[in-house]
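Supplied in structure tokens, the structure appears directly below.
Of the protein chains in this complex, one is absent; all others appear in place.
The chains carry the letters A and B, assigned in the order they are written, with residues numbered from 1 in each.
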Amino acid sequence: MNLSGHRAHASYGAFVVHRLSGLALAVFLPAHFWALGTAIEGAATLDGFLKWTDQPLVKLAEIGLVVLLAAHFAGGVRLLALEFLGWRAWQKTAVAASAGFSLAAGLLFLLNLGL
Amino acid sequence: MSGPLTDAVRSDLRLWLAQRASAAVLAACVVVHLALIIYAVRGGLSAAAILGRTHGSLVWLGFYLVFIAAVAVHAPIGLRQIVREMTGWRGRSLDAVAAVFAALLVVLGVRAVWGLFA
Partner (left out) sequence: MSDAPALSVKVWRGREDGAFQEFAVPQRANQTVLDVVTWIQRHLDPTLSYRFACRVGMCGSCAMTVNGRPRWTCRTQVTVVAGDGGLSLAPLANLPVIKDLATDMTAFFEKWQRAGGRFRPTGTRADEFASVPPGTPERRAADAGIECIGCGVCHAACDIVRWNPDYLGPAALNRAWTLVNDVRDAGGEARLAAVAGDAGCHACHSTESCREHCPKHINPTAAIAGLKRATTVALLKGRL
């Protein structure tokens, strides 16, 4: 992906993060619903799946998903504010704040995992 | 057709508005969901712990049904726009695929929520 030249600025980066995180979440969602749907077959099946998620690689992926969700959320809030509140002076700060929020969410998740 | 908009532009506008409206709903849902996940994951996840909270709870049922509805609007519209901009694919066939994806999310989502509630 080319992020040089006319694309080398914060708001473009925010656009890319928002688009890629949205794409990843959209791909993840059907799998997420499917996995939770195993609960229909009873607690034992769900427990079996949850045990599988105890592996370190899966936990790492989960942290990644939390960060992606938080990033997409923060970027989306920035966009809604920009489009509907005409919020201008804080643009760059908003991008930075979004990034900070995402990382904070990921970190909180990580800490709560007890790792 | 009434007013100065063509049908195509009116449809564009409605999709855009649906995307923003569902985004606003999702913003609220995601805050709750993130907080819940970060809290619930302490000490490990188990079916008993999850089902203990969701089983028979109309509040969680209602919350997650709203969440699923908003996602089923937001995700397909977003994906459709990415495909239209980054590939040459547009038109009725793409719209149909997006609608199928929306239906898939509703079906799988309701199945999951029901499994946790019932």
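Note that in this section a residue touches a chain if its C-beta (ideal position, glycine included) is under 8 Å from a C-beta of that chain, and two chains touch if they have at least 3 such contacts.
In this text the structure is predicted, and so the values were computed from the model without any measurement.
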item	value
Touching the absent chain when the full complex is considered, from B:V9, B:A48 or B:A118	B:V9
Absent-chain interface as seen on chain A, which is shown	4-7, 9, 11-12, 15, 19, 79, 82-84, 86, 88, 91
Interface residues of chain B (partner: the chain not displayed)	3-6, 8-10, 12-13, 16-17, 85-86
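The rule is simple: only the chains that are shown with their structure count from here on.
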item	value
Approximate Å spacing (C-alpha centroids) for the pair chain A, chain B	15
Complex interface listing, chain B residues touching chain A	20, 23-24, 26-27, 30-31, 33-34, 37-39, 41-48, 50-51, 71, 75, 78-79, 82, 104-105, 108-109, 111-116, 118
Touch list for chain A against partner chain B, complex	19, 22-23, 25-26, 29-30, 33-41, 43-44, 46-47, 50, 53-54, 66, 69-70, 73, 76-77, 79-80, 83-84, 105, 108-109, 112-114
